[in-house]
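FYI, not all chains are in this one, though none of them got moved.
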Amino acid sequence: MEDLMTKIIKKISTPLISLIFLLNMSSTGMADTTVSAEVSFIFNTLLFLICGFLVFFMAAGFAMLESGMVTSKSVSVICAKNIGLLSISGIMFWMVGYNLAYGIPEGGYIGKFIPWSDSSAVDTGYSDGSDWYFQMVFCATTVSIVSGAMAERIKLWPFFLFAAILSGIIYPIVMGWQWGGGWLASIGFFDFAGSTLVHSTGGAAALAGAIIIGPRLGRFTKSGSPAPIKPFAASSIPLVTLGVFVLWLGWFGFNGGSQLAMGTADDAIAVSTIFINTFLAGAGGVIGAAIITRLHFGKTDVIQMLNGCIGGLVAVTAEPLAPSPLAAILIGTVGGLIVVYGTKLLLSLKIDDVVGAIPAHLFAGIWGTLIVPATNSDAVFSTQLIGVLSVNIFVFIVAYIVFSIMKVTVGLRLSKEGETRGTDVTETGVIAYAIRD
Amino acid sequence: MEDLMTKIIKKISTPLISLIFLLNMSSTGMADTTVSAEVSFIFNTLLFLICGFLVFFMAAGFAMLESGMVTSKSVSVICAKNIGLLSISGIMFWMVGYNLAYGIPEGGYIGKFIPWSDSSAVDTGYSDGSDWYFQMVFCATTVSIVSGAMAERIKLWPFFLFAAILSGIIYPIVMGWQWGGGWLASIGFFDFAGSTLVHSTGGAAALAGAIIIGPRLGRFTKSGSPAPIKPFAASSIPLVTLGVFVLWLGWFGFNGGSQLAMGTADDAIAVSTIFINTFLAGAGGVIGAAIITRLHFGKTDVIQMLNGCIGGLVAVTAEPLAPSPLAAILIGTVGGLIVVYGTKLLLSLKIDDVVGAIPAHLFAGIWGTLIVPATNSDAVFSTQLIGVLSVNIFVFIVAYIVFSIMKVTVGLRLSKEGETRGTDVTETGVIAYAIRD
């Protein structure tokens, strides 16, 4: 079956893939390294720490992106959610997540429920703690993706509860399947830095949540078309912009650090290539969204340009090393277009994703993962498809069940009155913008 | 006397301390380093530069935190204060501060009033300039802490004058006591990255200033209770949030760089551990403040979550290497709770600390310094107490005297009319938010 599917898809996508193949970077093979084990250990650890703090800072990027995208009566709670989810994710990932992912048996399905502890040694090639830090901020990124989609109507503490479950259990399980050496790794799935494992996981959970909680009051008219945008206008475009720039910055750490080593010249070259492709894919996403919104909808939609950037970045995350520069641009451009049309699709389905997280992370993540074979000849399309389907379906179903249980137990959604007054007044009692002339 | 005090405190804090002791990280001893002197020199220098620019960026964090926390008529001046104090601090620290701290005789009290100059050599293990840069941004951090507490009523240039005195004289003196090898270092005081030396110093100066300048007009009713918060509402919660994320990011440099070396595998492991504990303590502070405000006051106070993060970070700064992950979380959580109740305490004392700098930096700094013996068995509680008392009392008294002299000479406070119109119109003539639909 795998082979058949591969054939079908290869046929369909041949023209694009051929083009990209031609443009692949030639490998720059070098002699064996001359770097001593300890120096290499320090370089590798440094890579994790530097890339780790860049990814850490993505939490600020999500906070700004989402603060700017929600209406001005729901900004304080978005801030509370973002700093809260980062804190919860980190603690959960220490308590259970890390070993749930990395304690997995080879080719297996789930690891061990024990807290992480340090066992650094020079022979492991890097400090254990630096790896934990780097993996932890990935976990937090996954959870960040969910917070925006359900904004303006989800209650704060149920969201925190879900954040704990996603960061402590759901994400670590799928992470272990691949990066812990579980069954997906065994069948040869490729996902370099997590188009599927991180971004689609976050996006699939967000989709389940957005469906269960339903749209904001008044978001869609009775006839089903989106209500006039005015009462749902983004509170601050510069904050959205800042958020995207911070995310783009963080993505150099996200993808670059996923090389997992900087202790040889070859690794240093690889990290450089990853930085370039990460940049170019984001750029492609911006330009794709700019052109298509101008041509198709008349105005150049700055929000779609910004979300298109995310879409491009997510798309290249599954394979940021193999593509040539042109391939990276193309992969990112398609990611940007997917965001634009994915946003339209969700609106037509009356799914209210406040910040556009689902198109940018789920849809673009699927695209990025499936296109890997076009630039990395070791990847097989059918295996990519199995990975995409298994992760997304697993996450969606589990998240759907968790949200459903929460809905009938602790409750997910604010009261109508609370939502109308705004989450900020209702939940935190702090107005977000108290600006007077 | 020391022994007696130690006994008493140990008795009181035994349960918590025992718990934390049990959870301490086991040391990961390694063989002697194999890294050459020059490679080690480069790694150490790189650590100072990277961590230095992270701490530099904390200046932006303070600027955003404070801009968001003041009312909208005092934002432009806060911005002027923050960029101004950074500039002044850096120049003062070059002109006198560095050698006032590092030119101190062993076990002494004060160094030399001479400008810093470079005398790098490979045998010193790192470039002199990188160390100056790293220490300078610490100095600027100390001054940043003061600017928010006295906001909305202090005049700009008197503040700049105090910034010069604090950065050029007061901070370097106490810094020299410990990090310059002065008398506190001689008696065995522990303050890894400056819970006391930096954060309490800033906080104690802020307390002196807030007392002398008095609360904002109308901040407290005649009966002494805080006035309705509405006219004193924070101008922008997303900017406060951004500020805290930036500070958290910078704190990895603040604590991580205080390892002072990255040139061996052991140092690299230590820096990794510090990153983890710094993260977890901040997370603990967030969660502590979130839970306690929700349970105790009904709403989850986002501002306290954000300041709680700072409190957790300040608390772990005195010893970010020795604690186990669980200990770091607990130390940070208590730091967060201290912020919440410290804020209440100040209000009940009618001290108007606009941004909550005193609870977060002074109170949490005291806690963090005193709890060091619980995770680092080389530290002695009574010595920690001596350090806390001597630094805080010295700084408070000197700052009190300086502010008092300034009050009767150059004047500290805006006119009533000027304060009512707002510092922005009065001092800089630039409205902070000119937003029209």
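As written, the chains take the letters A and B, and residue 1 is the first residue of each chain.
Methods note: a residue touches a chain if its C-beta (ideal position, glycine included) is under 8 Å from a C-beta of that chain, and two chains touch if they have at least 3 such contacts.
None of these values were measured; they are calculated from a predicted model.
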| item | value |
| --- | --- |
| Oligomeric state of the whole complex, in copies, if 2 are shown | 3 |
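Quick note on the criterion: only the chains that are shown with their structure count from here on.
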| item | value |
| --- | --- |
| CA centroid of chain A to CA centroid of chain B, Å | 34 |
| Chain A - residues contacting chain B, complex | 36-39, 41-42, 45-46, 48-50, 52-53, 56-57, 59-60, 63-64, 67-68, 75-77, 79-80, 82-84, 86-88, 90-91, 94, 115-122, 127-130, 132-133, 136, 156-157, 160, 236, 239, 242, 427-437 |
| Parts of chain B lying in touch with chain A, wherever the complex brings them together | 25, 28, 30-31, 33-35, 39, 43, 46, 50, 54, 71-73, 233-238, 240-242, 244-246, 248-249, 252, 256, 262-265, 267-269, 271-273, 275-276, 279-280, 282-284, 286-287, 290, 294, 299-303, 305-306, 309, 325, 329, 431, 433-435 |
